[in-house]
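All protein chains but one are shown in place.
A, B, C, D, E and F are the chain letters, set down in written order, and residue numbers restart from 1 in every chain.
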Amino acid sequence: MNIRPLHDRVVVRRKEEETTTASGIVLPGSATEKPTQGEVVAVGTGRIQSNGEVAALAVSVGETVVFGQYSGQTIKLDGEELLIMKEEEIYGIIG
Amino acid sequence: MNIRPLHDRVVVRRKEEETTTASGIVLPGSATEKPTQGEVVAVGTGRIQSNGEVAALAVSVGETVVFGQYSGQTIKLDGEELLIMKEEEIYGIIG
Amino acid sequence: MNIRPLHDRVVVRRKEEETTTASGIVLPGSATEKPTQGEVVAVGTGRIQSNGEVAALAVSVGETVVFGQYSGQTIKLDGEELLIMKEEEIYGIIG
Amino acid sequence: MNIRPLHDRVVVRRKEEETTTASGIVLPGSATEKPTQGEVVAVGTGRIQSNGEVAALAVSVGETVVFGQYSGQTIKLDGEELLIMKEEEIYGIIG
Amino acid sequence: MNIRPLHDRVVVRRKEEETTTASGIVLPGSATEKPTQGEVVAVGTGRIQSNGEVAALAVSVGETVVFGQYSGQTIKLDGEELLIMKEEEIYGIIG
Amino acid sequence: MNIRPLHDRVVVRRKEEETTTASGIVLPGSATEKPTQGEVVAVGTGRIQSNGEVAALAVSVGETVVFGQYSGQTIKLDGEELLIMKEEEIYGIIG
Partner (left out) sequence: MNIRPLHDRVVVRRKEEETTTASGIVLPGSATEKPTQGEVVAVGTGRIQSNGEVAALAVSVGETVVFGQYSGQTIKLDGEELLIMKEEEIYGIIG
């Protein structure tokens, strides 16, 4: 089952953030704070500009993006929780 | 009795979401949380752009769409409860 | 006594919604919930677009329209209560 | 003493609404509810559009207009209370 | 000491409103309600329109204008209290 | 150490307002009310207009400007408190 986001929407799968300590021990992200990085799973056809033209989005499927802790809405697809947000809510691309 | 939504409005019939457990048992959606998927029943003539032109909507009758839990207004038609919302409130198309 | 609504305004006469039970008994709309269907009684000259041009409204006198429970303002004309609302507040046309 | 409203503003003199009962008895408007009809006393030079052009207003001096109970601001001119409002706050023209 | 208001701002000197009773006795404005008429003391260079052009203001120095009771900000110039407001806050010109 | 304000921002150094009494005694501004005049210390490159062009600001370095009591943000530069505000928050130029 797939989702095709409309217009400037982007579907993102949250990633657990990991923290590497100085001694190299990897700590998983705090359980109390939601991870704010994720992998782009699907992108809409583009942003509708005020002149009516559509501009392709700046993020692509497979990229890792950073966003706000409360960005987007949770949707369930095949039992999996995904986030859907507007490209506007994405801060940047990692890597 | 039919409804022709105006402009960028879309009429949607809510679908009960079902959850399939790992062992294949199908659980109907929680009764306390309203399903946020639905079938498009009717679409308006299009979005009026700021230059006055009308752009056809990106969803079509028969498609399954995802939307927010509180999106749209409930209308009753022939005793059936339907949702009417702006295309802007629809996150994406399933399938 | 007539009213000519300005620009994108529409005058609507509320209709009592009726509900037909399975056995064919017609129940008038609940007295506690205001009917949200009505007949268009008068329409304005059109929506003023941002380029200054006027676009004719999408509803016509005599059509039955659906709108929100709290849409529009009540005006009294010849002792009759009518609703005046912007076309933007109308969800769709019935029939 | 005269007032020339600026741009899209309109000066209105409230009219007491009268209600005619079925038997022809004329009841003056309720004293507790402010009348929402009035006579246009002066109109501004027009609405400034986003392209900088000025569009003449749709109401003229002498016409009876309908507006919201709380529309406009009260100004006093020669001891008389008048209302000044934007054309946008006027619902329609009576008659 | 002079003030040159920026763009669409206007400097106004409040006028005490006087009320003439039927018998010709002149009552000064109520001390508890701030007068809402004033004389234009200085006007800005004009309103910046969305296309970047500047449109001259519709009020001129020396004219008497009407405005809302709480319009504008008070500034002190040479010990005198003046009001500075946007032309948008002025309802009309008297006289 | 210098600051180059971005776009339509302006850096202002507050001036104590002085009040001259009728007898010529100069009273410094009330200590409880922040002075709302200041000297322009730096100006941005200009206002970005909706067509993408940049319009030079209407205030220049060295001019005395009037602004609202709570306008702008305080920044510290070389230990000195300065205000940075948008040109939009400046009412006018004195002198």
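A few remarks follow.
The working rule: contacts are C-beta pairs under 8 Å (C-beta built on N, C-alpha and C of every residue); 3 or more make two chains touch, one makes a residue touch a chain.
Because the structure is a prediction, the values reported are computed rather than measured.
Contact with the omitted chain, checked across F:62, F:79 or F:95, is made by F:79.
Interface with the hidden chain, as seen from subunit A, comprises residues 17, 19-20, 36, 49-51, 53, 55, 58-59, 66, 68, 87, 90-95. Along subunit F, the points of touch with the absent chain fall at residues 1-7, 9, 11, 42, 44-45, 48, 50-52, 73, 75-79, 84.
Please note the rule applied: only the chains that are shown with their structure count from here on.
The set of chains touching subunit A and also touching subunit F is empty.
Discounting subunit C, connectivity by touch gives the groups A, B | D, E, F.
Counting every residue number used by either copy at the subunit E-subunit F contact, under half are found in both chains.
Rounded to a whole number, the gap between the C-alpha centres of subunit B and subunit C is 23 angstrom. Look at where the CA atoms of subunit B average out and do the same for subunit D: the two points lie 42 Å apart.
Across the assembly, subunit C contributes 50-51 as residues in contact with two or more other chains. In terms of which chains touch, the assembly is arranged as an unbranched chain of neighbours.
According to the touch criterion at the top of this document, the contacting chain pairs are A-B, B-C, C-D, D-E, E-F.
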